[in-house]
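With one protein chain removed, the remaining protein chains of the complex are shown where they sit.
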Amino acid sequence: MSMPAPLELEMDLEVFQGPFDLLLTLVLREEVDLLEVQLADVVLAYIDHLERAGELDLEAATEFLVLIAALLELKSRLMLPGEQGEREGPEPGEAADELLARMLEYSRYKSAAAYLRSRLEQEGGFRYRAAPLPPPLRRVSVDLAEPVYDPALLGEAIGSLLRTPPRLELEHIARPQVSIEQRLSHLRSLLGRRSSFVFDEAVKGADRLTEAVTLFALLELYKAGEAEWEQPEAFGKITVRACGPSARAVEG
Amino acid sequence: MNELARVVEALLFLSAEPVSLDRLADACESSEAEVIESLARLREHYAEGYRGVVLREVAGGFTLATDPVAEKAARRLLSRPRTPPLTPAQAECLAIVAYLQPVSRPEVARVRGVSSESAVGTLLERGLIEESGRSRFGAVLYRTTELFQKLFGLEALDALPDVSGFDPSPDEESRLRERLLKAGEARAQV
Partner (left out) sequence: MNELARVVEALLFLSAEPVSLDRLADACESSEAEVIESLARLREHYAEGYRGVVLREVAGGFTLATDPVAEKAARRLLSRPRTPPLTPAQAECLAIVAYLQPVSRPEVARVRGVSSESAVGTLLERGLIEESGRSRFGAVLYRTTELFQKLFGLEALDALPDVSGFDPSPDEESRLRERLLKAGEARAQV
C-alpha cells in the first residue's frame, strides 16, 4: 500500500468566518480525503490565525478545540479496522451526526447572512430623510406629559443590579500556596534530622502540585550537591540521602 | 389630495421614524379607516417609478424614502454612502440575532464557533441590534432594532423569510454526511 501524498493545506484562513466555515469547506472539497487531512495542521494554522487576528480568547479557542476534537474522534473511528461490536461510545454514524448537526446549524445562518447582505444591498437605493425638526416642533412639551411609567420599574431595576451573580466555582483551580523555598527547607529539615528518607514520606498527604514542587526542590538540592537519590526500579521507592558538608557533619 | 392626505404626507415628511397607523390617526384626530384611505391616495401620488420619493411600509409603520433612481446623485450631494455594507462576520451575527432573538453573545459564538465580540460590538454601534434584558446567568441578551427593519426594508420582523429556507437541501445534507463517512467506508473495503 502506497502512502498517500501529504495533503497540501492550501487554504487562506483569512477568508473563513470561523471553524465551521473552515470545516464545511474542508469536508466538502471533492479532492480532499478526510483521512489524509492533517488535522493537527489545521488546528495549529487556525489557532495561529486567531492569534494573529487578535481574536484568541479562551472561549474561541476552547470552542475550536471541542470542534476539532469531534472531528478527530470521528476520524479516529474511521481509521479503526472495521471490527464489529467491540467499540465503545457512539458509532461513527453518531459521531458524524453530532458534527453534522452543528455544521448544518452553522450553514443555515451562513446562508441567512448572505441573504441579509444581498437584501441590504438591494435596499441601498432607498434613503430615508434624517433632518432635524423645524424649531417650533423641537421642544417636547412637559405640560403634555402624563404618567405612563410605573416607578416600581426603577426599584426593580436597582434590585436586580444589586444582585451579585453566582460566584464561579474556582476552588478546583485555586492555586495552593506552595513555594520552592518552603519545600527546600522542608527537605533540608528532613535531611538534617535523619540523613536519609523515602521521598513518599516527604510528600505524605500532599496534593499533586506540592508533590511536583517537592520533586523540583529535590532537583535543586541535587544540583547544589546537598542530596542524591536512588530508585532501584521504575515506580519503586526513591530514597534520598544527604551528601556534602551537612551529611558529613551528621555522620561524624 | 384632500386635507387629511396632505396632513399625513406632511407628518411622514417630518418624522424621522416610520409612523404607525394608530399614531397617525391620533395625531390627525381621525379614524384609522380615514387614514388608510389617505395613505392609499398618497400611494397613488408616490407610485414607484414616477417620482423621486416613494411611500414605504417598514418597521411597523409608514415612511417616505427616496427612489433608487436618485442614489448616485444623492451620494454626490451628501458625499456619504447610505449604509456601509456588512462584513460577512457582522452579517452572520446579525442573522443569528435576527432569527434567535433574544440571544446572548456566548450563544452567537456557539453557533458561529468563534468569538463574536467585535462583530456584535459593531452591530450595536450601528444601531442594528440592541440589548433586550439579561439571561438568568446575567449575560446581556440582544435583539434587532427598528433601524434594522428600516434599513433592510422589512415591514415587520416576521417579514423575514422562514429560516428553514436557508437549510441546505436534503441532497446537500446527505452529500455532507457522505463526505464525512466516505473515508471510513473506503477503509472498510481494504
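Each chain gets a letter, A and B, in the order it is written, and its residues are counted from 1.
The criterion applied here is as follows: a residue touches a chain if its C-beta (ideal position, glycine included) is under 8 Å from a C-beta of that chain, and two chains touch if they have at least 3 such contacts.
Just so it is clear, the structure is predicted and the values come from calculations on it, not from any experiment.
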item	value
Touching residue (missing chain; options B:E44, B:E131 or B:E172)	B:E131
Interface with the undisplayed chain - residues on chain A	127, 129-134, 136-137, 139-142, 144-165, 168
Missing-partner contacts on chain B, residue numbers	1, 3, 5-11, 13-15, 19, 23-24, 26-29, 50-53, 64, 66-67, 69-70, 73-74, 76-78, 124, 127, 130-134, 137-140
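Quick note on the criterion: only the chains that are shown with their structure count from here on.
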item	value
Averaged-CA centre spacing for the pair chain B and chain A, given as whole angstrom	36
